[in-house]
Every structure is written in C-alpha cells, then in structure tokens.
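The structure is given below, and queries will be raised subsequently.
With one protein chain removed, the remaining protein chains of the complex are shown where they sit.
A and B label the chains in the order they appear, each numbered from 1.
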Amino acid sequence: MDLFQALLTGAATAFAPINILYCFIGVLLGTIVGVLPGVGPTATVALLLPATFSLDPASGIIMLAGIYYGAQYGGSTTAILLNLPGESSSAVTAIDGYRMAQQGRAGTALATAALGSFFAGTVATMILAVAAPALSQVALQFRSVEYFSLILLGLVTSVLLAHGSILKALAMIALGVLLSLVGQDVATGTPRFTFDLFQLYNGIDFVAVSVGVYGISEILRNLENTGARSTMVHALSRLWLTRKEFREIAAPVVRGTALGSFFGILPGGGHVLSSFASYSLEKAIAREPSRFGRGAIEGVAGPESANNAAAQTSFIPLLTLGLPAHPVMALMIGAFIMQGIVPGPQVISSEPQLFWGLIVSMWIGNLLLVILNLPLIGIWVKLLSIRYDALFPAIVAFSCIGAYSVMSSGFGVLLLALFGVLGYVLVRFGCELAPFILGFVLGPLLEEHFRRAMMFSRGDPTVFLQSPISVGFILLSLLALGAMMMPGFRRRRAEIFTSSDD
Amino acid sequence: MSKSTFTRRTAAGLLAAACGGLLGVGPALAQGYPDKEVRLVVPFSAGGSTDQLARILAEKLSDKLGKRVLVDNVPGAGGNIGMGMVARAAPDGYTLILVSSSFVVNPSLYAKTPYDPKADFAPISYIASAPSFLIANPKLGVKTFPEFLAKAKAEPGMFYASPGIGTAQHLAGELLKKQAQIDIEHAPFNGAGPGVTAVLSNEAPIGFASVPSAIQHVQSGALVALGVTTLEPSASAPDVPPLDKAGLPGYEVDHLQGLLAPAGTPPEVIAKLSTAVQEIMADPQMKERLVKLGFVPVGSTPAAFATTIDTQVAKWKGVISSAGITAK
Partner (left out) sequence: MIRLRSNTLCGLLFLAIALGFGWAAAGYDLGTARRMGPGYFPLLAAAILGLFGLVILGRDLLAAARGAASTSPDEPVPWRRGLLIIGAIVFFAATAAGLGLVPALAVSVLLASRAGANSWRQSLVQAVVLTLMCTVIFQMGLGLKLPLIGPWLAL
C-alpha cells in the first residue's frame, strides 16, 4: 500500500533518535518562548534559523516545526493563567480559560488544552498523510471572492464570542478593522493614519494590542476594588479532568479538530479563523450559551483543538503551494530553501523522506508536548497561588519587555499603555474584546481580498453572489445575523444578561 | 554620468567616515566589522526569488564574515517599505538590503518613493539576475506564445497576475502589452507565491512569475510556460523559448538582484563586503546552486553595479513614461 509505505518512510526519518532529540528541543524551546508574552515563535525561529543550516534538512525542519507548535501550546498557557494572549488564537482560549483559572480550575483548563491539542494533532497528522496531495487542490478553489465572504462570515459570527450587546460587538469588529488598517497601504505604499510616525508604517503590532487590551486592562479592572481581587486566588484542587469533564470536552474536541483541519488548508486567513470559528460553533450549539465567557470548558477544548489541527494542516499549502499561513511558516520556507528544497507540488514526490518525516514528526512532537506539559501544569498552577498584589507587577514587567522586544523600541511599550487604557475604557462601557481582536487580525485580509475581488469583477459587487462557495458563506452570515436579531434569541440573551442595553 | 554619481557617493562615504572619525567611532567600527549580527533586509515576503537568493547569500556571508547575517523580510508597496527603511537605517554596515528590479523601477513608477536609488545607497554587488516566465493556466487553452497572442487579441481585457506593483514581472507585462499591442490588465498580488497561485487557481488566466517560483508547476503540467523574458532560455527549462524569439523581437526584461548598504557606510566596510561577495560568487558550487534555482549568477564590483543602476534607472524611466504606466 502506497500510503503505508509513505508513512513507513516518514517513521524511519522521524523515529531516528537524533530527530526525536531535535523535535524535543524544538518543542521545549517553543513552549518556553510561547509561555513568555511577546517573545513569540516568530522571533525564536528567526534567531534559530541559521543554526539549523548545519543540520540535516529533516532534523532542522523538524526542530523548527517543533518550535512552532510548542509555542502555540505555550501561548495558551499564558493566556489561561494570566490573560496575556500573545497570538490571535490564544486570545480565544483566554476568554474562558482565564475565567476557569479564576475559579480555581486552571489545572483542568491546561489539561484540556493539552489533551485537545494532542487529539487534534493526531487526527490532523493522519489527514495530512491520507489526503495532503488532494487537499492542496482545495486551496485553489478559494479565490479573493471566496476568501472575502469567508472572512466576512468569520467576523459576523464573532459576535457570538461576546455575551453583551450585539450592536457593541459589531462596533468593536469595525473598530478592530479600522485600527488594523494603520500603516502603509500594501497596494500603493501610501501611509495611512500614521501621524508621520515611521514606527507605525508597518502597522500596529499585535502583541502590543492584545497584551494591552487583555492583560493591562485586566489589571486596571482588578484594581477597581480590593475585594474582587481575592477571587483570583482559589484552592487548586485538581490538575486533571473528572469523568464528567472528559465527556464534556469529547464532542467539542472532535468538532474543533474537524473545523481546524479544514480551515488550516486555506492559506488566506483560514488558520486565524479556526479557533474563533470553533468557539462560535460551540457557543451556538450549546444548551446553555450563557456559560460561555464564564469558564465553559468547551470554550477551551474546541478552539485549542481547532488551532492545533489548523497549525498542522496549514503545512499543506505551505509545502505544496509555498503559501505560508503564519509568519513562522514564511520563515520555514526560508529553511526549506536553504536546504535546497523549493516548496511546490513536487516536494512530496521529490523529497518523500523529508515530507513524510515532517508529518510523522508532527505527531511525535504533539506526543512530546503532552508528556512535557502535563507534569508542568502543577508548576504553572502554583504560579496562581502567588498573591495578586505581587503577581501583577510581574505581569506589567513581562508585558513591557514583550512589547519592547517586538520592534526593539520603546514605541511598542507606549502602544501597550495606550491599548491598556483603551481596553479598560471599552470594557467599562460594556464592550467585549474578542470581536475587536478578530477584526484587528482579519482587517488587512478583508481589505486585500475585497479590493482584489472588485478589481477582477471590474467593479461589479454582484461578483460575491456569483460563486457558489461565496454565496454559501454569505447566506450563513445572514442566517447568523438574522438569528441574533430574532426575538427568541434576544429574549434568551436578555434573560441571562439583565443589565443588557436592549 | 555613472562616474559622477560614483564620486558623489564616495564623497558621501568619506564625509560620513570623517564625521565618524570626529566622534571617534568610525574607523574602529570599520576595523572590527562585523562585531555583531548583520541584518539583511529583503523588501519582499519570504519564499520569492529575492528571498531565496538572500537566504543563500546570508548563509555564505555568515561564513565569510564570521558573524551571523540574518534575513529580515520587510514586504509591502512593491518593496518601497523595505527600501525606504534601509535608506534611513544607520550607515554602519549592520543593515544591508538585497533589492530586485523594483529598486530601479519604482522612482519612475511612483509619484513619490521613500528613497533615492543613487543618493541613499552604496552599491555592493549585482549578485545575479532572475528571468521570468510568462505562465498561463492550462484552461486558457494555449500552448505557445503565438496561440496566446491570437487569444489575447480575440479576448481583450485579460488579467495578468504579478507579484506586485513595480516588480520586474509587472514591467514585463506592461512591456508585453505595449510591444505586442494587446489589451491586458495588471492584477498585482502580494508576493511571488500568491501571484503564481492566482494563475494556478485561474483567478488570473495568465501571469508573469520568476522561474524559481513557477518551475515546479510548469514541470508538473499545472501551468503552461509560454516564454521566458531573457534573450537566452533558462538553464532550468531549456524548452521554454525566449519571448524575443517566440514572436516579440527585442523583448527583454532584466531582473537584477543586487546587494546595497545605506549611503555613508564606511568605504572599508563596503570593500570588505564586496570582496566577500565576489569570493562567494566565484565558487563553482555556488554558481551551480543558483543556476539550479533558476538564477543567472553575476557577482559584479561596486563600481560596475553603480553603472548598472544608472543605466537601468534611465531605461525604465523611458519605458514607463512612454508606456504610460502608473502605480495604480
């Protein structure tokens, strides 16, 4: 059997002791930099890239891939424990993960993230092995028109991420999109909203925005009253899941894996959407949507699985079309090229050892991540037993250094302060941050695809209704909007949120 | 003309060195160069041909200089963002840039560029040139350039994809439009990968793409290569005819890939880098590796590169104004 043969080839490469070692080093490094806010996998991979040149191509790439998904996992840890998401995907995990931590269920949340990721990684690895060549064609079905409609759907459904006013959530999306447009216009180079500040030419950095509106504003909020802060520290009984919790996460993990595996194939924004989409789906079909945003375990299980599945399957467009879904992947293309391997449809046939080796090593990497992280959960959770008044200065310190390191300039730290205040003000007004973050991440893609789709249609906006895929997404968006406006839905929301402004 | 700019640049370098000397940093800086990591800016996204070349060069330069040379992708606005950034970077030899044709093209293409190709940079070497293919989606139903010409005349308004405004591929398209007198419209993408993918997915039926970024798809049959932009066929695809011979006599687009430093970089640093680059480019293994990727290795001296920049800036100025190309 061809596939079996292929996996054997891969296993031979990936199970070589030296490659397991490099995989472990990568995963370990990734976890460390992922846990520290602001450092991030991009900087780490960029720094380590030259060091991999002297390695065998397979070893080097296996290590870099390990850093990538190790960092994704480590980022979730910080998001859950400290509400400091350094990546757009961990911004979703923070919504319910951080609430769980506040309720003394940090261990459960971290274990859920680890198990969900492992399951998703295993399934996505198998999908890659079975269908990588065929799936590379899926990306070619998606053109600017389809991407635009898909992103629109993602933005509309992100209203489900919020549990307050629908209007405010929509306004927050628009605000996120608007702020994401700061910087030089990619098509013409015109600087927009930059106040002639050269530091803004490349746009507002994600770390400053995300750590500011979540981490810093959370500190400001906690300082509002001393009494509320004591809720932060709780007896941390369990580091594992109960049987009931296992049952609760099973279905979300499977659904998250399916969603993530699909979205990862789409290089024009799919990876970013995966965790948001999974969260929206879980909340939409939950029997008690009100639990979401207040420590629902499904809100951690689904998005974490989706994110990890997408991280794996996004190697398909990377390897076969040379299209990176993440800045780290762009750097990995560099690593491939350095090794004399140009990504393309022939990589699978011309470099079977490397291709299948990487796929099998992804699975090993996920296994190593679980082995590495489950014992660490106990240590992480201990962090939370630190008195809050001693903990938040540390959060301030880490956030400052993280924001500084992104551009090696104090400007990023100033932005951090600015977005900390903005986040605090907005939350005080009853606005929620998740739709804002999604708008901020997807804004540039939305503009790019909108402009290009309109160009190819020669200015005809009906082009979005001429492709079946696009029509499907638009119908789903309308359906979602309609459902939110429906009296029944609103009543249900109103019952739960009596303070709502409707 | 080239002589005068070269002297001006040398003067600028000397002036900077003198200023540095007054402050007591210049000579020490050049002597110990490099004593830390060197940043090699690529004004395009990762994976394109300039990026590929930069990564190979960075690896070799790291060995020669004894310090790491790190590639930093600063994409956007046809390279203007990255080139503008390096134009304003400290001229200490720790920020270098590998540019493509957009470097000599953009000043004529954009109303305003954030850099001046002559005054803001000190040339180091014309590393290599990278030819491009005219590619078509098989669904277009053309196998050769003459067939394409007939199709394009019958169906005016066809879109052609390029990796971005002001790229050599964009100009190749505009030159084709003008010389073949066909009505095709430019569709800029954000980098080589997305540009090629657009033709693969038939979002744009045709496109120009560098040989390295398209060769695998041509070999697999997912794309048809109708011609190559250089006067000689590419070593990696000898069957694809030069457009010059396929029905467009005189058609040629040179895709320079050159290494520069900000103007005012100490001359000793430039000399050291230039020697290192020329040694690297003289290595037969390096040449073979570049040819395999679809490049034509060059490795010129700073003076020769300065001359090339002058001639090319003038050439593209002529083409752009006579063809009426704008950045929009």
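Throughout what follows, contacts are C-beta pairs under 8 Å (C-beta built on N, C-alpha and C of every residue); 3 or more make two chains touch, one makes a residue touch a chain.
Note that the structure is predicted; figures quoted are calculated from it, not measured.
Which of A:G378, A:P393 or A:G482 touches the hidden chain is settled by the complete complex: it is A:P393. Contact with the undisplayed chain is limited, among A:Q137, A:T188 or A:Q346, to A:T188. Residues 33, 36, 39, 44, 47, 165, 167-168, 170-171, 174-175, 177-178, 181, 185, 187-188, 190, 192-193, 216, 219-220, 223-226, 388-390, 392-394, 396-401, 404-405, 408-414, 416-417, 420-421, 424-426, 428-431, 443, 447, 450-451, 454-455, 458-459, 461, 499, 501 are the ones on chain A that touch the missing chain.
In this section, only the chains that are shown with their structure count from here on.
Within the complex formed with chain B, the chain A residues making contact are 46-47, 49-50, 53, 139-144, 184-189, 198, 201-202, 321-324, 330-331, 333-334, 337-338, 340, 342-346, 448, 452, 455-456. On the side of chain B, the complex with chain A involves touching residues 45-47, 51-52, 55-56, 58-59, 62, 68-78, 80-81, 84-85, 88, 110, 114, 159, 165, 187-190, 192-194, 196-198, 200-201, 203-204, 212-213, 215-217, 219-220, 222, 289, 292-293, 327-328.
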